[in-house]
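Everything below concerns the one structure shown next.
Of the protein chains in this complex, one is absent; all others appear in place.
Take a look at subunit A:
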Amino acid sequence: MQSRRFIILSLPIYFCGLTVLLTNQNGLISAPDRYKVFVFLFLLALFLVNLIDLRLCYLLPSARRDQIRPRRRGSPTHLLIVLGSGGHTAEMLAMLNELDCKGLNFRTYIVSSGDAFSARKAREFEEGLALRAAQNSEEGFYVIHTIPRARRIHQSLLTTPFSCLWCLNSALRILSTGPPPSKNTQGHPRFPNVILTNGPATAVIVILASYILRFFNIGSCNSVGSMRTIYVESWARVKQLSLSGRLLLRFVDRFLVQWEQLLPATGGIGEYHGWLI
């Protein structure tokens, strides 16, 4: 809707711009050639913005609210879990205590580089799953990727954009790698069906990477039931959303909070289902 309004508002600008470009020196409106270059570049930029805007409105959560493809439990399903550092990791693994590992039968974990604690926790968690799975004669499989930090603690703000780009590059690579080929991962989708995160800075980068891939529909990753996103706000957040939460609020398919008094801060987007940890 917003997008259509933006295009309609842009039309008079296109009209004026093209008039300036197409009339010659003797016309009613005349402009020297060097100004025409600027007008041309401006129109081109506006056109690109319009195009991106139009594409984005098909990518945003509102455009695919019910685009979930029902699948039988046991068919290849791929879940991506973003673990951050210490506290985020602990909360995430606590939330997944009763993970349905037969249904979600391939799991990709992303941990920050230099966070051996999170990687170890993920491995222990998977060992726990495997142990329980063995009792039910079910099997689950996983891979752990490390990603460079978007910003190390105390890193200068000047160099932060570069480390963010480095992190983004890595996120794009991890997202499009897919499960490692083995007899257990046949038929698993290359792109995760669901991305689950609870708010470390890395999560913002991973979600951004998912938008970039979907924007260009790389490997038809923008299809129904692919790369849906769930964000869980930290239990420690009672009154205000975290920075990651504020950034991601309008860009994730499901936004969960763990305190009822935090709902107003989400402007009607958030959901509250009690404590999740």
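The definition used in the following text is that a contact is a pair of C-beta atoms (placed from the backbone, for glycine too) under 8 Å apart; a residue touches a chain by one contact, two chains touch by 3 or more; residues count from 1.
The definition used in the following text is that contacts and distances are computed from a predicted model.
Chemist: Leaving aside the chains you can see, what is the UniProt protein name of the one that's missing? Options: "Translation initiation factor eIF2B subunit beta", "DNA-directed RNA polymerase III subunit RPC8", "UDP-N-acetylglucosamine transferase subunit ALG13" or "Large ribosomal subunit protein bL17m".
Modeler: The chain we cannot see is, by its UniProt record, "UDP-N-acetylglucosamine transferase subunit ALG13".
Chemist: Of the residues listed, A:15, A:42, A:216 or A:275, which one is in contact with the missing chain?
Modeler: A:275
Chemist: On subunit A, what residues meet the omitted chain?
Modeler: Residue positions of subunit A that touch the missing chain: 68-73, 77, 79, 86-87, 90-91, 94-100, 103-104, 193-194, 196, 225, 228, 230, 232, 234-240, 253-254, 256, 259-261, 273-277.
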